[in-house]
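Accompanying notes for the structure given below.
Just one protein chain is left out here, and the rest sit where they should.
Moving on to chain A:
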C-alpha cells in the first residue's frame, strides 16, 4: 500500500438544521408524552384511565352530592337513588368530628387552646421569626401544662371535663402532640444509649428498642388497655387515654431512636476527636457538636416518624377512644343520618383531614431540609 489515506476533513460540513421545535408546547408534548410509539401508547392508556376515573368521581363528589339541608332532614336528605357524597352529614356533625363529646358551652376552651398553640408554634416554624427561644420554652414546657388545664378544667373556676368527653380532631392533635414532644427526647436518649460503650446500658437500650419495634402498635395498645391496670398498685386507676398515650410514646420513641441512630452513625469520627481536642467533655461534645449535626442529617426521618405517629393515633379507636376516625365511625352508625353514602363521605372527610396534616408536614420537612442543606455543599 503506497497511497496514504488521510482521515482529515478538508471542507466544513454544512451546518445541521436547527432542531425543529425544542421549546414551546409542542416540543414539551413531544418529549414528555409522545417521545416513542410506546410512550404514545402509554399516554393514550393514561388518558383513557383519566376519562374512566374522573367523571364518575366528579359526579359522586360534586354534581350528585347533597350540599345543603335547608329543611333539617338529616339522613333523609341523602336517601335517594343515585345519591352522591352526603356533605350535609359532615356539616351536621362537624362539631362532633372536631370536638368530640366536649360540652358545647365549653368549646371556647378548646378553641383558645388551638389559638395558643398556633401562636406559640408559629415563631418556631417560620425561620425568620423572632423570639425563637421564648417560643420554644413556651411551646414545649408551658403550653402542654396550660393546654391540659384548659381542656381538663378544675382550676380557675373552669368546669372539670373528664378525658372521656374529649374527642375528635382535637384529641387526635393532643395525642400526636404529646407523643411527638415526649418521644423525641426519649428516642434521642435511647439512641445515645445504644451507641454507648457501657455494656449494660447498651444492652438495655437495644432490648428496649428492638422489643417495641418488633410488635405491632395494636398489641401495645391492647397491652396498655388490658395489662397496664394489672401492673398498677391496687386502688390506683390510670385514665384510659393516658394509658394509650404511654403506649404510643414507648412505641414511637423506639422508632425515633433508630432514626437518630442513623444520624449518629453518619457522623465521622473526626467530629468527636475534634471536639475532644478542643477540651469539650462528653455532654458538651454531644450537645454542641454531634447532635446538632446528626439531627440535621435525619430531619426527613424524624418528620417521617412524626407523620407515622400522627397516622398511628387512629389506632387508639380500637381500644375505644374517640379520636377523629372513631368519631366518624360512631357518627356513621347514627340512625338519624343513615343513608347510602354518609358513611363513605365520613371516611373521605377523615382521610382528607389526615392527608392535609401529613402532607403539610412532609412538605415542611422538604423545605427545612433545603434550608439547612448548607454545610454539605462542597
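As a convention for this text, a contact is a pair of C-beta atoms (placed from the backbone, for glycine too) under 8 Å apart; a residue touches a chain by one contact, two chains touch by 3 or more; residues count from 1.
What we mean here is this: contacts and distances are computed from a predicted model.
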item: Per UniProt, the name of the complex member that is left out, chosen from "Gluconate 2-dehydrogenase alpha chain", "ATP synthase epsilon chain", "Oxidoreductase" or "General L-amino acid transport system permease protein"; value: "General L-amino acid transport system permease protein"
item: Selected residue (touches chain absent from view) among A:180, A:267, A:318 or A:372; value: A:318
item: Residue, one of A:12, A:155, A:214 or A:277, that touches the chain absent here; value: A:214
item: In chain A, positions touching the absent partner; value: 31-33, 35, 39, 42-43, 46-47, 49-50, 197-201, 204, 210-211, 213-219, 222-223, 226-227, 229-234, 307, 311-312, 314-315, 317-318, 325, 329, 340, 343-344, 347, 350-351, 354-355, 358-359, 362
